[in-house]
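The complex appears here without one of its protein chains, the remainder shown in place.
Then we have chain A:
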Amino acid sequence: MARGDAELSGGHGYMQRQSAIRLRWRAYATHKQLVFMFLPGFLVFVLFSYVPLYGILIAFKHYQLLDGVWRSPWAGLEHFRRLFAGHAFNQALRNTTIIAVLKTLLTFPAPVILALLLNEIRFVRFRRMVQTVTYLPHFFSWVILAGILFSFLGSDGGFNKLLGLFGVEARVWLIEPAYFYAIVVITHIWQTIGWGSIVYFAALASVDPTLYEAAIADGASRWRRVWHISLPSIMPTVIIMFLLSIGHFLSVGFDQIYNLMTPPTSSVGEILDTYVLRRLLTMDYELGMASSLFNSGIGLVLVVIANRLVKLFDKEQGLW
């Protein structure tokens, strides 16, 4: 408001602006104690969330460690040209897209189905048990989960022994590129199905019970009640969760991929995030930064689109 006034009043602009600054200053001064509480955390936040934005310039510079970011000579878009011409980057981009599509199609519906099935269980204790078991993998890091999987899917592992009962030949599953995406999707479902179902289960709990009573009176079977009452009732939640998931379409799970990837599967497993990490480890900062900026730029656009779509669907919802 104060700034708007200053601009409107022409000749007195300077004086007005001065007094606006003084007003602002006085506002902070009257909240001195609050300002002191606020500052330490805020400075830590700015240091780690905003100061690194300056480093984005590396993508447009010939970065010299000794000269620092600013004094290094400009490179224009050269690094981006190199990036898009490079085989490794294009492979990572392709793998990222494939994994993203697979996860969207296959992982996303899993928790919805689990919530619907859980909702049909009438024995609370059994339901709680299923919930406790299915939430558990969410609490483990991908290092632990991958540790379990390397044991379980190894040549002497439990999976091969189970298959051995049916006469299937033993394999080291994690080093075969042909199975990599299947393992990634299945283990992703393993980790997220229970935790993801919480939101839908909560939505199911708020469905009006008279709807079910009316359906029972009309002689609707259990299956029809799930299909015609439960599912439509949580559809708004499902749609919102789906739209929000568009926002992190390209984040296909660095922790999971990095820990499950082996040298033989790197051709199908390298994703944009692991590509950036490799550039960091080999100190190829310019190319890494160019890739990272490409990634987060698209990410930003997707989040904005997702938020728009959510708001179109339901004005009350959305990230901001």
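Definition applied: a residue touches a chain if its C-beta (ideal position, glycine included) is under 8 Å from a C-beta of that chain, and two chains touch if they have at least 3 such contacts; residues count from 1.
Criterion: contacts and distances are computed from a predicted model.
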Per UniProt, the name of the complex member that is left out, chosen from "Ring-1,2-phenylacetyl-CoA epoxidase subunit PaaC", "Pyruvate ferredoxin oxidoreductase", "Phosphoribosylformylglycinamidine synthase subunit PurQ" or "Carbohydrate ABC transporter permease": "Carbohydrate ABC transporter permease"
Residue of A:108, A:152, A:212 or A:313 touching the missing chain in the full complex: A:152
Touch criterion as defined above, residue of A:202, A:235 or A:312 at the omitted chain: A:202
Absent-chain interface as seen on chain A, which is shown: 24, 27-28, 31, 33-35, 37-38, 40-42, 44-56, 58, 114, 117-118, 120-122, 126, 129-130, 132-137, 139-141, 143-144, 146-152, 154, 156-158, 161-162, 164, 175, 190, 193-195, 198-199, 202, 221-223, 254-255, 259, 261-263, 266, 270, 274, 276-282, 285, 288-289, 292-293, 295-296, 299-300, 303-304, 318-320
